[in-house]
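One structure is given below, represented as structure tokens, and several questions about it will come after.
Missing here is one protein chain; the remaining ones are kept as they sit in the complex.
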Amino acid sequence: MMKPFFKSRGPFFISEILKSLKVGTCNLKKDVQVKDIKDLSSSNISEITFFHSKKYVEFAKITKASFCITTESLKKELPSSCIPLVVENVLVSVSKITSMFYPDAINDDFDDSAIDINQTNFKDKVIFGKNVLIGKDVSLGANCKIGHNTIIEKNVSIGDNCSIGSNTIIRNSLISNNVKILDNCVIGKHGFGFFPNKYKNLRYPHIGIVIIEENCEIGCGSTIDRGSMSNTVIGKNTYLDNQIHIAHNVKIGENSIIAGQVGIAGSSIVGSNVKIGGQAGISGHIKVGNNVEIGGGSGVIRNIPDNTKVIGYPAKNIREFLRDNK
Amino acid sequence: MMKPFFKSRGPFFISEILKSLKVGTCNLKKDVQVKDIKDLSSSNISEITFFHSKKYVEFAKITKASFCITTESLKKELPSSCIPLVVENVLVSVSKITSMFYPDAINDDFDDSAIDINQTNFKDKVIFGKNVLIGKDVSLGANCKIGHNTIIEKNVSIGDNCSIGSNTIIRNSLISNNVKILDNCVIGKHGFGFFPNKYKNLRYPHIGIVIIEENCEIGCGSTIDRGSMSNTVIGKNTYLDNQIHIAHNVKIGENSIIAGQVGIAGSSIVGSNVKIGGQAGISGHIKVGNNVEIGGGSGVIRNIPDNTKVIGYPAKNIREFLRDNK
Partner (left out) sequence: MMKPFFKSRGPFFISEILKSLKVGTCNLKKDVQVKDIKDLSSSNISEITFFHSKKYVEFAKITKASFCITTESLKKELPSSCIPLVVENVLVSVSKITSMFYPDAINDDFDDSAIDINQTNFKDKVIFGKNVLIGKDVSLGANCKIGHNTIIEKNVSIGDNCSIGSNTIIRNSLISNNVKILDNCVIGKHGFGFFPNKYKNLRYPHIGIVIIEENCEIGCGSTIDRGSMSNTVIGKNTYLDNQIHIAHNVKIGENSIIAGQVGIAGSSIVGSNVKIGGQAGISGHIKVGNNVEIGGGSGVIRNIPDNTKVIGYPAKNIREFLRDNK
């Protein structure tokens, strides 16, 4: 199956990268190639990474990257195998270099390459409604249905026996077998990630995708943003109700059940067998364990251990909540 | 006026039902016909019902159904006129039998029977936009307007003087006179009802419809799910703002006003002359009385008596809330 991941335009010579960042030489005798940009823990030799906050010092110390965009005060934490490139604003610099490697990942204009499905080979393979559009680099499995006015934009792979509703828009997504996506959804747009700037905020590229594993169902009017440096993942047999918002980099486990109007902020991780009541919200960078139940309307602002029932705002143990709210 | 209710494929012989459930004989000398499947209180002679929880014992004792899917421990509560069919998992069995009677009610794939309105007789009767599609078994009253890209899927009856916006999708709904439904709504899809299963959740049929009574208004981006065993009802002259979610089986009274982003979970009942502030949520199976005011952002997790003002999470009397939050 075609994988809809963004393709790196690399390698680039480190001299090109230095020039773009307007930083001086890093004393390389011979110009070397940089293959890709990744985060501290997933980058490898001949790749460039970035380190902008002490929070990530443990990852910085053992990064395998050959280069690292960082600050004067943080550079001492890097291993000797990693050459620091010192800049004033790490994240703005990362945005620049990521745009070099992934120029298509910053722009989320509508896909003007999409054409009528009747002009594609899929017309004999799937059941489809009126006015269905298909972008470049799309693959569709056997026995799929695609509703009216739905747009499968570029870089989408859909498995077998999937049912996509009407008025839905999908891009940059990898969708497994037996998945149902209902009407009016938007899947795979860039997340709400940018660097605030007084005159014009600076968008950074989102090179991740959305992965929806088999047997999932996504309710009407839901939005699932693709990841920035990693992927957004909905695990096997997880069901989402209507009007849910899943932000970039979120990972949800298997067999979870998420009721209407829930919102999960960026980079949070939700376990398997989790039940989330309607309108609950989970803050960014939170970890919710396995077998957790979160009451409707709750606001989760701290990590939740496995096998816990929580409710309230801020969400706390349900026994405590009931005692406090007799 | 055509009524868009699901049609039963019954009657079936009880022997067919027993075979499907893999339960033994129930000592019937002659095979008898079963006309329909309904809940404990609305079922009648020659129909089958189900009884899976002690909560419903009062209804079970007086059910008029001739057959009841139930458990070994509950069967003793049924009247002698009702033959128990003992199974291991009542709800899964109900799902099976409901699918026999209503095979179209389990599947919410897009309506591929829908055709361009210009190919129907409605083209001379209503004012419509570009790319409007009409499914089977649709009726439209006089003086209606239907916006661009809107899809009236199968089993929809719309009264006189209705205005439907653009990009809206409606199925399995009975809409009275003078109703306005704005843009990007989805009305009449199945609810978020299924039996969780470790490998693949089991959807049960939703044989109810959505009923929207006269003079209602439904705001942009709202979703109203149809009922499972009963209907979802929006009472006369009730106004819903944008991005509201109304789950399956919910019943809302007359002259109620519901502000933006409110969510009402499955099977809750809201009275008449009720005002609900923005982003409030009502849990499932809750009863909110008449003339109630619910403050914006509130979380209603207990029944609310008539003529009460509540606010907070969990919602409590507004005087109490203001005292606690001085």
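Letters A and B mark the chains in the order given here, with residues in each chain numbered from 1 onward.
Everything that follows uses one rule, which is that a residue touches a chain if its C-beta (ideal position, glycine included) is under 8 Å from a C-beta of that chain, and two chains touch if they have at least 3 such contacts.
Because the structure is a prediction, the values reported are computed rather than measured.
The chain not shown here is touched by just one of B:G10, B:P196 or B:G260, and that residue is B:G260. Within the complete assembly, B:I127 is the residue of B:L28, B:I62 or B:I127 that touches the hidden chain. Although one chain is not drawn, the whole complex shows that of A:N184, A:N255 or A:N273 it is A:N184 that touches it. Set against the missing chain, the residues B:T71, B:N242 or B:N317 yield one that touches it, B:N242. If you put the missing chain back, the residues of subunit B touching it would be 127, 129-131, 145-149, 163-167, 178, 180, 182-184, 215, 217, 219-221, 237, 239, 241-243, 255, 257, 259-261, 277-279, 295-297, 312-313, 325.
Not every partner is drawn; the one left out touches subunit A at residues 108-110, 112, 114, 116, 131, 133, 149, 151, 167, 169, 184, 186, 189, 192, 194, 196-201, 221, 223, 225, 243, 245, 247, 261, 263, 265, 279, 281, 283, 299, 301, 313-314.
The criterion applied here is as follows: only the chains that are shown with their structure count from here on.
Distance between subunit A and subunit B, defined via averaged C-alpha coordinates, is recorded as 34 Å.
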